[in-house]
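Pasting a structure here, questions to come.
Every protein chain but one is kept in place in this view of the complex.
Showing subunit A:
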Amino acid sequence: MTTFGVVQTPLNEASIRQLLDDIAAAVDGQPEPVLAAAQRLRTAASNVIADKKELVERVSEFLSKPTAELLQATEASYMAWHGTQVAVANQYRQWLVAYAAILLLILALVGIRLVRSFRELDEANDHLEEQVEERTHDLSDALKELKASQAQLIQSEKMASLGQMVAGVAHEINTPLGYARSNAEIVRTSLGDLRALVDAQSRALDLMTHEETDVEQVADALATAQGIGESLNATELTGELDALLGDTEHGLKQIAELVGSLKDFSRVDRSRSDLFDVNDGIDASLKICQNQLKHRVEVVRTYGKLPQIECSPSQLNQVFLNLINNAAQAIDGEGKIHIHTTPTPSGVSIRFLDNGCGMSEEVRARIFEPFFTTKPVGKGTGLGLSIVYRIIEDHGGTIEVRSTPGKGSEFNIELPLKQHSNNPARESTRDATQAVTA
């Protein structure tokens, strides 16, 4: 059976079939498993025989085909395909060359530019030092100018509020000055009348004491003196004049107080970092803006016992005046301003509350910005609160504002007990002030 496969035309087919038949005969009557195995062998052998037959048929069919012609055709078609491929490759090669040339050209250009840039850079480097120096000079000039104009603005805001304040105080002074002056004139005129009376009376007395005087003359002189005395009503007049002089004194005292408060407020005689009771500063500022508040705004002061703090009194007074003025302006008609001061572990706390018109959140957020103002043009510089902020910052303090539109506003200031000796912000204000005075 094993030789079956290699022979083209198997000659042993019949013998195999014979063998199979023999096996079938031999196993006939054998038990079932043997029968089955014999049957399987028979089936497998017939399958092999059938397959072999087909294989033989296929091989003979293959061998009968004309191989040479087919090979030639295949070669020809391959050669044709190869030719076209070579042509395409050649074309690509040309393109590559052109591309490479362009790249080279660009590279060359870039190289030239680079060289030129390097050269320019070298030149620029040479000038750089000079240019930096020049720019620095320009910048420091601009900074100087800026500082000067800022200082000038601060100064003009100060002058504007000072002018307003002086005008107000001048009015306060004018009333007592008016009646004091007028009273002095009245007393002087009346003194003339009284002098006439005294003269007449002393003449009568002279005549009476003189020995060779006529009784009639004495009577005349007495009558004249009496006439003058009656028309003047001397007793009443002296009483009235006394009252007028009393009023005058009162007026002059009021004027002296007002002038004193101006002096307290400006504090020009005090140094920049003095020990100062904030309550006194608030009182001086309130006196100064009295005419803004009088008859209209009630001021409720709740002062705590404060430690004296190291500060610039005139600057703090400017802050207080500004906040009080703002509060008064926020109040349309009648209203109230509450001022609370309390000592804190680190210094003092000052609160200004008003029941004025308040402000919106947008306004509140910008209120300390320079030139931000809600007042009409010409009414406010928009610098007041920015200067307040600066002064408080310079003093190492804080200022906060809370407000409800229609209800009122609250400014809260915290100030430390002592100033840091080297506060840079403070130095800058000093420089600015000096720039103005220079």
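For this structure, a couple of remarks:
Definition applied: a contact is a pair of C-beta atoms (placed from the backbone, for glycine too) under 8 Å apart; a residue touches a chain by one contact, two chains touch by 3 or more; residues count from 1.
Rule of thumb we're sticking to: contacts and distances are computed from a predicted model.
You can't see one chain of this complex, but its UniProt record names it "Response regulator receiver domain-containing protein", from the set "Phosphoribosylformylglycinamidine synthase subunit PurQ", "Ion-translocating oxidoreductase complex subunit C", "Branched-chain amino acid ABC transporter permease" or "Response regulator receiver domain-containing protein". Checked against the full complex, the candidates A:K294, A:K407 or A:H420 give a single residue touching the omitted chain, namely A:K294. Contact with the omitted chain, checked across A:R181, A:R195 or A:K375, is made by A:R181.
Considering A:G251, A:P313 or A:G356, the position touching the chain not shown turns out to be A:G251 (whole complex). Mapped onto subunit A, the footprint of the missing chain covers residues 167-168, 170-171, 174-183, 185-186, 240, 243-244, 247, 250-251, 291, 294-295.
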